[in-house]
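Take a look at the structure set out below.
A single protein chain has been removed from this complex, and every other one stays in its place.
A, B, C and D are the chain letters, set down in written order, and residue numbers restart from 1 in every chain.
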Amino acid sequence: DPMRVAFGDIATVESLHLLAALERAKEKGVDVQVTFLKSEDIAAQAVVSGQADIGVGGPYALLQKVKAPIRIFMQLSKLQFYPVVNSEAYKEWKDLDGQEIAVHSRGSGTEAIMKLMADKNGIAYSNISYVPGAEVRTGALLQGNVKATIVDSSGKRILEKEAPGKFIFLPLGEVSATDEALFANTDYLAKNQKDIEILVESIITTWREVAADPKAAIALREKYKLLPDATPEMIADIEPYFTEAVATLPLNGGGADAARDDFDFYTISGALEGKAEELKVEDFWDLTALNAVLAKTGTK
Amino acid sequence: MAASPQKVGATGGAGSGSSSIVETLADFARRRKSFWVAVSLAILFTAWEIAGRVPISFAFPTFLETLSALIEMALDGTLLPAYFITFQPLLLGVAVSAVLGIGLGIAMGLSDKAEWLLAPVFIVLQAAPMAALVPLVTFVYGIGLVAKTLAVIMLALPVIVLNSYKAVRHVNPSLVDMCRSFQGTRMQQIFKIVIPDATPVLFAGLRLGIAAGFIGVMLAELLITPTGIGDLITYHRSVANYAHMYAAVASIIAVSTLTLAALQYVELRFLRPEKRRK
Amino acid sequence: MKLFGIKIPMMTSLIFWALVWEIVGRMDVIFLIPPMSSIIAAGFGLVQTGSWQNATLITLRTFVLGMAMAIAVGVPLGVAMGRFKIVDNIFGLWVNMFVSAPLSALVPVLMILFGLGETTVFVTVFLFAVWIIVLDARAGVMQVPPSLIEMGRCYGASRFTIFTKIILLSALPEILAGIRIGLIRGVKGVVIGQILVSIIGYGELFELYSRSFDMERFWALTIILFAAAMVLSAVVEHFEKRIEYYAGAR
Amino acid sequence: MANPIPLRTADNATPDAVVEVRDICKRYGDVEALRGINLQFERGKLTTLLGPSGCGKTTLLKIIAGLVPATSGQVIVNGRQVTGPGPERAFVFQDFALMPWATVLRNVAFGLELKGMPQAERHRIARHYINEVGLSGFEEKYPHELSGGMRQRVGIARAFSVNADVLLLDEPFSAVDEQNRRKFQEDLLRLVDKERKTFLFVTHSIEEAVYVSDRIVLLSPRPGRVSQIIEPAIDRSAAPDVIRRDKGYLDVVEEIWQGLRQYAE
Partner (left out) sequence: MANPIPLRTADNATPDAVVEVRDICKRYGDVEALRGINLQFERGKLTTLLGPSGCGKTTLLKIIAGLVPATSGQVIVNGRQVTGPGPERAFVFQDFALMPWATVLRNVAFGLELKGMPQAERHRIARHYINEVGLSGFEEKYPHELSGGMRQRVGIARAFSVNADVLLLDEPFSAVDEQNRRKFQEDLLRLVDKERKTFLFVTHSIEEAVYVSDRIVLLSPRPGRVSQIIEPAIDRSAAPDVIRRDKGYLDVVEEIWQGLRQYAE
């Protein structure tokens, strides 16, 4: 049986390293089959309903509620987002009191960050609108349709390039939480342990490679003929993107520490119910494969 | 099309006195369309319930779960505000499309130049998969009401324009000749003959436009930003409340069907005297 | 329209609009509207890329399968509804409901039932196209002049002969009209399916180009798709006209 | 009123009756269309049914054709009771009932095609009757390329080609324009004479009825009953214009008009 992986997004530069890791897993004999879906929750739904084996995303809310036994088995990236405001309208966090902001989607990490910061700064938003896609929010900022939102690193770079000085990036304290992770049905994890381990190992080695040298991503693209129709602009974007993304790449696949950070973060954001201390790692994570691989590759 | 399963039950029960229930039902089936509506609804719901219980998938709730989710959403006050939000761009968009579309359609019907200039554009737009263009709206009009209204207009306007245009082109020519032969002015011709004669078709076009508008508003709420019913669908999906998600989907389909059926009733009842009685 | 006594075909106004587009594009009013000439240039580049050819293949495959299924199911169902009151009673509600229901809301549900990727898109195409085919086939069968059927009976035709030699042939123009509208709806379905659920084929390309603000390619792709929809319906319409010709003024 | 003696015979049992209608009643749900119809139709004669709109003329013709079942009563054709359509009866439809997708030749041969006759033979027969009704040269045309009158000729040729004994014609000329209709009536008389078949004819035109019929059955308004039977007894060997100014002819027309006038609005 092929290993069916469901992405909650289309293939872009940002998923280049994951695509490369999947190619590596293929080389090692795992028949990986990738589907790109409209959004993360469709990917999660696909895993829940058994249409896909492995999902990509951060489905904490779903994990807590769904009847199906789904577990995260490795972290792919940590949240790295930049709250940003149009300098003509706002200058700092306090200015956002009683104002409207835009985030990715209900219960998403972006919403969590914005809520967390509102708490820290003692302000409240008048309304939160949901605009999926950091690119869309970036575009909306540039068009002036949105005055305050939160964007990703490539969005940040576009903003700095297109309109230097027009946007102010608001300070963010230490936030450590999962942005994207891999998850699967426990049943599937148990039955396909070997394949999962190959996958986890491929990802960890690739991550470490890219972290050591962001240029490696370019070489990987060429080696595996990924994103064949990428435009020159996209290709030019690879190196700067990964240079910045290195900070968010977990080199040890997250694990229990990441899980606990997530509990803290997502209980505050409201995606998870209950107290962070009372949540159990084993209700959300399956560490078997990750631990086996780390035993082999060592931790960094 | 007043689907009333309760009524069927009541009649079936009442008939059990003298004649047999079967006979009463058979008689009812012959006379009332609503009987068949009830039967086919019952078949679907049973099949759904069974499929949900099997279950086909964890993400596939049973009919009863969905129903209770629907009732829950209706009672806890999430459904009504959601519809309130969804209906804003829908009604706005349909209103704009109606005014603009009927105006343009009539202009195209009356003037060859307007026809030449505009008809091909709307023919292309109606045949084209507009869904692809909906995300573009965001770039220009952002994510608010304007963008969604525009999405509704994109889908509803071509339908309304083309139907109004056809309505005017198909106005009974001998009525127009009649008006001319009594020296009616061009304005009298348009307002006393062309528009009244086209009204039933204009209204039918409006109904189709509203159907397209429903599609448009759902696309907008699923593609631009999740609000209203679209938000209920995406949110409940993201937190795995599949019963609620199904309830939202089913309710929007039911609401649109009932709206369209009501409009059709109005159309037949008030606009087509010649079809009303027979 | 007539200009200087010469009849100008209606569709020529599209050329006029393309020119307007070109001018607006050159004035650089908004990045969404690049000049038509660069869109066309991008279109020629686009069709040579592997990803476009792949996407076209996938899109065509799901579209053709979905349409084939819609026709294979829609025509017999419509004919049965036209012939048998009981079938009409049972399916009438659903057909009338789905022909104008916002099926786009249903698409997220379809995935659960039909899986990821092409199957769901295939089902979406099917669902978008089938109802109108059913309705038109039904109308076609109901419109068969009763005297033609009585004529068949008079000359001793069996029910089967009447069905094949009279009813089906007589309903052919309506059936074809239904298929034509079904095709157009199917194109919409394939796009909606690809955009709303699985980002494959053209859906993926649309998403990619709009995210990277590659408007030339985006519009080139849109025009290719629009043109495909128009050409498809023109082909069926041509066929329809031939049938109408034989069927004469009914 | 001297020459033609309108016979008021409600029950004229002739031995040579090809079609016998016995006590036919017909109800459509709550509507009583026909009540107690008793009639005989003789071989080689043309009988016309005449009556106000909705009196059941079409219904009676269709009951005889076996297309519509009677509520009570029997129809006997050639001594056998009718239970459905049969090869000894052929119907000519008001709206022609031609298949728009088939050529004149195939339309005319359709009755034979249904019988399973080989193509060559049925085309030979069809061509014969196409020629008979004056349409030779139009074999490969489609119905929409013909005028109303020509289309009805195709319908008649089709009815002839199956060689039925009884031809049932329901307002065959009503969709034909007035001037061609006159010509058609003359052609019909020629065909009746030549083919020696039994014709049952429905029309609304009194002149037409009197001009073409051996016998006219007047029906009363719904529920249709036989109100009068008239035998014009006109000398058909005379030229058409002589017939049309024959006193007997005019008397019969006038008599029928006076009888029907009460039913007009």
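In the analysis below, contacts are C-beta pairs under 8 Å (C-beta built on N, C-alpha and C of every residue); 3 or more make two chains touch, one makes a residue touch a chain.
Just so it is clear, the model here is predicted, and its values are computed rather than measured.
Peer 1: Report, in label order, the displayed chains that the undisplayed chain touches.
Peer 2: Among the chains that are shown, those touched by the missing chain are B, D.
Peer 1: Would you indicate which residue among B:179, B:208 or B:223 is in contact with the undisplayed chain?
Peer 2: The missing chain is touched by B:179.
Peer 1: Have a look at D:42, D:88 or D:207 and name the one touching the chain we're not showing.
Peer 2: Within the whole complex, the residue contacting the unshown chain is D:207.
Peer 1: To test your reading of the contact rule: which positions on subunit B touch the chain that is missing from view?
Peer 2: Output for subunit B: 172, 174-175, 177-185, 188, 192-193, 196-197, 199, 273-274, 277.
Peer 1: Touching the missing chain, which residues of subunit D?
Peer 2: Counting over the whole complex, subunit D touches the hidden chain at residues 52-53, 147, 149-150, 177-180, 182-183, 204-207, 241, 244-245, 247, 250, 253-254, 257-258, 260-261, 263-265.
In this section, only the chains that are shown with their structure count from here on.
Peer 1: Greatest Cα-centroid separation from subunit B: which chain?
Peer 2: Taking each chain's C-alpha mean as its centre, the farthest from subunit B is D.
Peer 1: Roughly how many whole angstrom separate the Cα centroids of subunit C and subunit D?
Peer 2: Computed from C-alpha means, the inter-chain centre distance equals 48 Å.
Peer 1: Would you mind pulling out the distance in Å between where the CA atoms of subunit B average out and where those of subunit D do?
Peer 2: Their C-alpha centroids are separated by 51 Å.
Peer 1: Using Cα averages as centroids, what's the distance between subunit A and subunit B in whole Å?
Peer 2: Whole-Å distance between the two chain centres: 39.
Peer 1: Check each residue of subunit A and list the ones that touch at least two other chains.
Peer 2: 42, 45, 49, 51, 136, 139 - these are the residues of subunit A that touch more than one other chain.
Peer 1: Two or more other chains touching the same residue: where does that happen in subunit D?
Peer 2: none
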